[in-house]
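A short write-up of the structure that comes next.
Every protein chain except one is present and positioned as in the full complex.
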Amino acid sequence: MCGVFGIFGHPEAANMAYLGLHALQHRGQEAAGIVTSDGEKLFAHRAMGLVQAGFSPRDLAALPGDRAIGHVRYSTAGGSHIKNAQPFAVDYARGSIALAHNGNLTNYEQVRERLEARGSIFQSASDTEVIVHLIAASTHMSVEDRISDALSQVEGAYSILFLTEREMVAARDPYGFRPLCLGILAHKGGVAHVVASEPTAFDLIGAEYVRDLDPGEMIIASDEGIRSVFPFPAKPSRPCIFEYVYFARPDSELAGASVYEVRKSLGRRLAEEQPVPVSAADLDTVVIPVPDSGVPAAVGFARASGHPFEMGLIRSHYVGRTFIEPQQSIRHFGVRLKLAPNRAVIEGKRVIIVDDSIVRGTTSRKIVKMIRDAGAREVHVRISSPPTRWPCYYGIDTPTRSELIAATSTIEQTREFLAADSLGYLSLEGLVAAVSQTNGVRPSTASARLPVLQDPAASHCHACFSGDYPVALSTRKTPSRPPRLVTAH
Amino acid sequence: MCGVFGIFGHPEAANMAYLGLHALQHRGQEAAGIVTSDGEKLFAHRAMGLVQAGFSPRDLAALPGDRAIGHVRYSTAGGSHIKNAQPFAVDYARGSIALAHNGNLTNYEQVRERLEARGSIFQSASDTEVIVHLIAASTHMSVEDRISDALSQVEGAYSILFLTEREMVAARDPYGFRPLCLGILAHKGGVAHVVASEPTAFDLIGAEYVRDLDPGEMIIASDEGIRSVFPFPAKPSRPCIFEYVYFARPDSELAGASVYEVRKSLGRRLAEEQPVPVSAADLDTVVIPVPDSGVPAAVGFARASGHPFEMGLIRSHYVGRTFIEPQQSIRHFGVRLKLAPNRAVIEGKRVIIVDDSIVRGTTSRKIVKMIRDAGAREVHVRISSPPTRWPCYYGIDTPTRSELIAATSTIEQTREFLAADSLGYLSLEGLVAAVSQTNGVRPSTASARLPVLQDPAASHCHACFSGDYPVALSTRKTPSRPPRLVTAH
Amino acid sequence: MCGVFGIFGHPEAANMAYLGLHALQHRGQEAAGIVTSDGEKLFAHRAMGLVQAGFSPRDLAALPGDRAIGHVRYSTAGGSHIKNAQPFAVDYARGSIALAHNGNLTNYEQVRERLEARGSIFQSASDTEVIVHLIAASTHMSVEDRISDALSQVEGAYSILFLTEREMVAARDPYGFRPLCLGILAHKGGVAHVVASEPTAFDLIGAEYVRDLDPGEMIIASDEGIRSVFPFPAKPSRPCIFEYVYFARPDSELAGASVYEVRKSLGRRLAEEQPVPVSAADLDTVVIPVPDSGVPAAVGFARASGHPFEMGLIRSHYVGRTFIEPQQSIRHFGVRLKLAPNRAVIEGKRVIIVDDSIVRGTTSRKIVKMIRDAGAREVHVRISSPPTRWPCYYGIDTPTRSELIAATSTIEQTREFLAADSLGYLSLEGLVAAVSQTNGVRPSTASARLPVLQDPAASHCHACFSGDYPVALSTRKTPSRPPRLVTAH
Partner (left out) sequence: MCGVFGIFGHPEAANMAYLGLHALQHRGQEAAGIVTSDGEKLFAHRAMGLVQAGFSPRDLAALPGDRAIGHVRYSTAGGSHIKNAQPFAVDYARGSIALAHNGNLTNYEQVRERLEARGSIFQSASDTEVIVHLIAASTHMSVEDRISDALSQVEGAYSILFLTEREMVAARDPYGFRPLCLGILAHKGGVAHVVASEPTAFDLIGAEYVRDLDPGEMIIASDEGIRSVFPFPAKPSRPCIFEYVYFARPDSELAGASVYEVRKSLGRRLAEEQPVPVSAADLDTVVIPVPDSGVPAAVGFARASGHPFEMGLIRSHYVGRTFIEPQQSIRHFGVRLKLAPNRAVIEGKRVIIVDDSIVRGTTSRKIVKMIRDAGAREVHVRISSPPTRWPCYYGIDTPTRSELIAATSTIEQTREFLAADSLGYLSLEGLVAAVSQTNGVRPSTASARLPVLQDPAASHCHACFSGDYPVALSTRKTPSRPPRLVTAH
C-alpha cells in the first residue's frame, strides 16, 4: 500500500507535502519522496524510511515552488531500493514529469515488454514506470491528453498524481479501487488545491475536505484553475473494502463513511454473529483489542456483548524495524517486543481477543499463547472481517495464497493452529452491510455520475475475501525476463 | 526520569540488557548505555537517542561477558550530551566501576565542592559522578563497603546499579523514592539474577519477578551468589506516587499494585468526585482519553459514569523529535502532529476528556480547542490526579514552580485558560486511597522490615501535589561555580 | 577527464578493478564506480569522491563475478551528482549493459533530441547515455554489432568499455583521442585480459602491458577468448598531446613514449628555446618546479641550463576539497594551503619557476607573488608547453576561451599580469618534436594499420594550443532544451 499527496498554489508547497505525507505515514514506511515545481523546473528528493527521517529542513528548503506531489511507499514489489521510491520523475522530449502512484497495474509486464521491444530503457522494476514511458511515447500534444492516452493503455488500480513544470494532474481508475480525496486550503495569498489518499492529511495542514474524486475522474490543476474530466469508459465503482477494515486511519472518512464508526459497527455485528456464550459462572469475561487497529471493533464488540473492554495488551511506542534476536529462545519474543500482556486484567479471566484480520496466523498464534501464559482461563478469538483467502492485485501487499492460512485451512483447523478456545469471523454480508449503513459527519460526496442503485455485494472490491476480482491479472504468454542488474545504494 | 537494568550470570548479558532497556524505553529516550564485564574488564557503549537506534548488533558483540548494567536517560539535567549518558564508568586505583542511577541527589553541589577542593576532577555535570568520586576516595577495602560509605554521604533519591569487574551491586535509597525490582532468569547454563526499574523488563526477556527491593536495601551479586544487606539507617518508606499516575508502564506492578488497575480506579473515583452532570437532553455525552496515558483512567471513568468510552483522539505512531514548522500558522499544529481529532465521535457531542495530569497547561489548551473545532458541543476536562503544584527533587524532570499552571492559578483560572466548560481534578485523598487499595496479581512482596502501620497520607511521596518533601533540597551557602567548559559532540 | 579500467576472467574482478581505479585516480576524483558480472547478472556500485572513500570491503564483496569494468570521473559536465557517475548501467530488452566512457561526444545533443523525439527517456545529463539508447534501439542481433551500430552514429572522443552479462567490449574512437591500453594478468586459475586508460594501472595489479589499442579498434572479450575488429572507417590518428604535458602519470608510457622522459625533454628544449640569461653576477640562479606535475620538466631544464634544481615549493599531502576561509585576508591564502615556499632556497636568489601550463593565470600569479615575498631577487616563469588558447571538445575540462588568459592576452600582457620578470613558453614545434622523438622501455606497440608517414604536426591532437580541431563540434540548429529536473542526492 502507498499514500499520495499533492498541492497546487501554496507558497510553502514542499512543507505542506511533508506534513501531508506525515499524516499518511501509516500507508507506507519504506520510502518517502516529494517533487516540487516552481513553474519552470522540477525539484526532487527521495529517501528510504520515514518522512521525518528522510527530510531535513535543508532538504525541504532545496524544494522551491508553489506546487508539489509526494508519496509514501509500503510495498516491496520491485525491491526495497531508493530507485523504486516515488515520485518517479524524468526529463523527456516535452519537458519534465513526475508521478506518485497508489495501486497496482495488472497488465504491467505486457506493456513493459512492448515498450522495451522498441528501444525504451527502464530505470526501475516498478510498474509505475510504464506510465511514464507511455506518456513519453504518446503523440498527443497536451499533457492532459498524453496522460489520458497513457492511462487508457494500462489496467488495474491507480490513484495517481502527476506534476509537470506547470500542471498537477490527479486521476483515479474507473473502478476507484484506491481512495483519493480533494480539498482546499486558504492561505494569505489565495487558495490552494489539495489532493490526498485520505482526508486525515487535510486535517493536519488545516485544509478543508471538499469531496472524494469519482472513479474514472481526472482533475487538472493549472494556473487557469482546476478542471474535472472523465476520459475513460465508465465502469462499476468498486472501492477497496479493506481500507475500512484495516488500512485507513480511524479518523478518516472514505466515501462519506467514518472509518472509526464502520469499525465499531463491525465489532457490534461480530458480537451478534459470533457471540461468546456466557454462563452464570462466567461473569469474568473481558474484551481485549489487539492495539491499535483492533481498538474500535473491540469497543463495538464490548458494547454489544456487555463484556467489559480492557487494554489487555500494551503496545510499545518504540518498536522499529530491526532487533537483536537473542540466541537463547525467549517465549513469544517476536510479538512481545511490540505487545506486552497486561497480567492484571488477564489472569483468571475468559479473554475475548478482537483483531481486524488474520493473514498467516503466526502472529495471532503467538498472541493467544502469550495471553494464555499470562493466566487467561479461556481465549476466544474474534475477527472483524471474513477469512482472508485471496491475494490482492490492486495494491495491497498480501502474500501468495499458499501463505494465507484461511486459504489452506478450515476455520476449525485455524482455531486449532491458534490454540484458541473458539474462533469467529464476521460474514461478508455483515461487512458489506456495516460499510454501507455507516455515515460520516463530512458533507456528502455523492456525484451525479455514481450509479444510484447497485447490488450491495458489488458495491466494493472484496476480492481478498471473496475471490471476486473486478479486473483479471493478465496472463503472460512468454516467460518474463528477470531483471539482471543489481545496483547498490 | 530514567530507567535502569542489570543482569548477573547470563551468557548473553549484553543482549538481555539491550532488551531490558527496550522495555524501559518509556522511562527515558534521550540516551542509552550498557556496560558489561567478563570478570576481568569492563566494556562500555553509550549513544544518544533510543536504544534500538544507538546499539547495532556489532556494538552488542563488542560487549562481552556474563554481567551487565544498562541505563536509559530522560532528563536533560546536566545538558543533553553524550558525556552525561550513563552508565558512568571509570578506571580508578582499585579497578574499574560503572554505575547507572535513577533518581536525583539533593546534596550534590555540596559534595562536589568538597571533592573538588581536594583536587578531584569531574568529567560531567551529572550528580551521579559524585558517587564515583566518593567511592574512589573511600578508604574501605571491599567494594561493598566503599559503595556503602559513598552512598551514606549522599542524600535524596537513588535506585542505582553498580558493576565492577566481578560484582554487581543494586541499592535503593532509604525512602524508596524510585522503584527497583528483583527477578531471576533460568537459562541453559544456570540461573541469572536480574534487577530493573519495572517488572515489565522481566516480562520481555522471560524472567520471573521475585520481589521489589526494600527501601534502604542493597543487594550484592557475585560469583558466590547474592546477598542482601541494609547498611543505611531506616527511614519511613515514601515511594513516588506519580509512577502510578503517569510514569510507569500500565502492565507493570509496583509494590504489589497493578499500575493499570490503579489508573482505572483513579478514573472511577474521579467520576464519583467530579461528575459531569447529565440532564435528559444530554444523552450524547462521550468519555475520551488523551492517549495513551489517559486510556485506563478513561476506561474507569466511563464505566463509573455510564457514558460511552470512545477513541476520540487518534495518536500517530510516527511522532519523533523534530518537525518542520510551516511559516504560515496551522491551527493546533503542535499537538495535531501527535493527536488527530476523530470527528465522527466528537461532532455535536458533550465531550469529557480524561488525562493524567496538567503541567504547563499549554498542551491541554490546544487539545480542548481542537476538540471544540471538531464540533464538540461542550468540553469537560477531568484529571486523574491532584493539581501539580510543586517541582520534583527526586528525579522527575518537572519545570520550575512559576511554569506549573496549578502553582500560579486557581482551578477556575486554569479552566478559563483551557477554555473548557468545566475542569475537575482528583483529590489527594482519592489518589492515595486508590493506590493503597489496589492489588496486583504477582506474588506479594511484603518484607518483614516494612512498617506494618503507617499513616496512609505518609505512605508515598506526593510532594509534587502536596509540597510535603520527605528530604529537603540542601540550601547552598556559597554561590555555585557554573561549569565553564563546553565540549561539542 | 576520466579514467577507465576493465578486466575479464579473474576470480577477484571487483578487487582488481578497485586497485586499477586507485592507480588511475589522478584522472578523476569526483566519483568512482564498478560494475561486475557473474555471467548471469550485473552488479553495480557507484559513489561520489575518491575510490577508497566510496568502496568499503563490504561494497566490494557485494560485487561478485570474474569480469568487471570501472570508471573514475573528473568532469562536472552534466553536474556533480551520483546519477552522472559511471559506469552507466541499464536493463533493456536484450539484457543488461554497463559502460564506462573517457572522452566527449561532439554530436551528443543532436542524437539525444532524435532519440527523445521517438519517446526515449534519459536518466542523466551525460553524453554517455545516448550510446546506451542507441544500443537499445539497434535492430542488430549480437551485442558486438549493436555496439558498432551505436558507436558509428556518434562523433568525437571515446575510449570506452562495455560490460554485458557475458562479454566485455573495449573500443577506441578512430582518431584515438584518449589513450587505452591492453594487458594480461596471469593468476592461479588462468589468464585475465585487462584494459586501462594508462599502463600504470597494470603495474599496480601486477599485470603485463601488451600494447595500446589502435585508434578505431574494438576488442571483444568473451568466454571464447578475445578478438579484435576495426568496424569504423579509418581516420588519421590524432592522440591527445596534453596527456604527455600534464594529464598522464609520469610513470606511464603512451604510444611507446615515456611520459616522464617526454616531460624532461620538454624541459630541456624549453631551456634551449627560452633561456634565462645569466651574467657573472647571477650565479645564484635556481630552478624550481611547481610540484608535482612540473618536476620532470624542471629536472630537464636544470640539467640543460646548468642551474641547480631545488624543491623551492613544498606541497602539502593533506589538501582536500573544502577549506575554511578566514574573514581577515591572508596573503596567498588559496595557493598556500597546497604549496609552501621554501625560504632557504629562495631568499636572495634569481628563481626560475617551471610549470606545465597556464590556464587562467590566477594560480601562477599567486605563486609568483609568494616566491617574491619569500625573498626572491627575480622571478622567471617558464612553461613546458605552448600557450593554452582553445577549449578541448574531446574530454578535458577546460574553461571557455574568455577565461583562458592566453586567448585574451599577449605573452607580454600575461607576464605583466603574473608580475614575473620574464615569461617563456615552449613552441608547438618543440612540443611535437619532444613527443615524437622520445622512446619508452616497453615493447613497441606499432600496428600495421598505423600510417607509416604522417606530417609530425598532424600526428597528435593539439587543438588546445593550435585551434586545429580534428572533429568539429556540431552546431545546433534549434536552441537546446535545458534539463528541467533537479534531483537531490
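Per-chain residue numbering starts at 1, and chain names A, B and C are given in the order in which the chains are listed.
We adopt the following convention: contacts are C-beta pairs under 8 Å (C-beta built on N, C-alpha and C of every residue); 3 or more make two chains touch, one makes a residue touch a chain.
If you're wondering where the values come from, they're calculated on a predicted model, not measured in any experiment.
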{"item": "Touching partners, among the displayed chains, of the absent chain", "value": "B, C"}
{"item": "Among C:Ile82, C:Ala125, C:Leu204 or C:Ala458, the residue in touch with the chain that has been omitted", "value": "C:Leu204"}
{"item": "Sole contact to the chain not displayed, among C:Gly95, C:Pro275 or C:Gly375", "value": "C:Gly375"}
{"item": "Touch criterion as defined above, residue of C:Gln86, C:Ser258 or C:Gln274 at the omitted chain", "value": "C:Ser258"}
{"item": "Residue ranges of chain B at the interface with the undisplayed chain", "value": "40-46, 59, 62, 89-93, 95-96, 98, 113, 116-123, 132-133, 136-137, 165, 481, 483-488"}
{"item": "Interface residues of chain C (partner: the chain not displayed)", "value": "11-12, 15-16, 18-19, 22-23, 25-26, 29, 50-53, 55, 57, 60, 187-188, 200, 203-206, 249-251, 253, 258, 260-261, 292, 295-296, 299, 303, 308-311, 314-318, 320, 322-324, 326-328, 330-331, 336-337, 340-345, 347-348, 375, 440-442"}
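By our rule, only the chains that are shown with their structure count from here on.
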{"item": "Interchain contact steps from chain B to chain C (minimum; 1 if touching)", "value": "2"}
{"item": "Turning angle required so that chain A lies on chain B, C-alpha fit (0 to 180°, nearest 5)", "value": "180"}
{"item": "Classification of the chain A:chain C interface as same or different, half of numbers criterion", "value": "same"}
{"item": "Most distant chain from chain A, judged by the mean position of its C-alpha atoms", "value": "C"}
{"item": "Centroid spacing, where centroids are CA-atom means, of chain A and chain B in whole angstrom", "value": "37"}
{"item": "Averaged-CA centre spacing for the pair chain C and chain A, given as whole angstrom", "value": "52"}
{"item": "Sites on chain B at which at least two other chains make contact", "value": "none"}
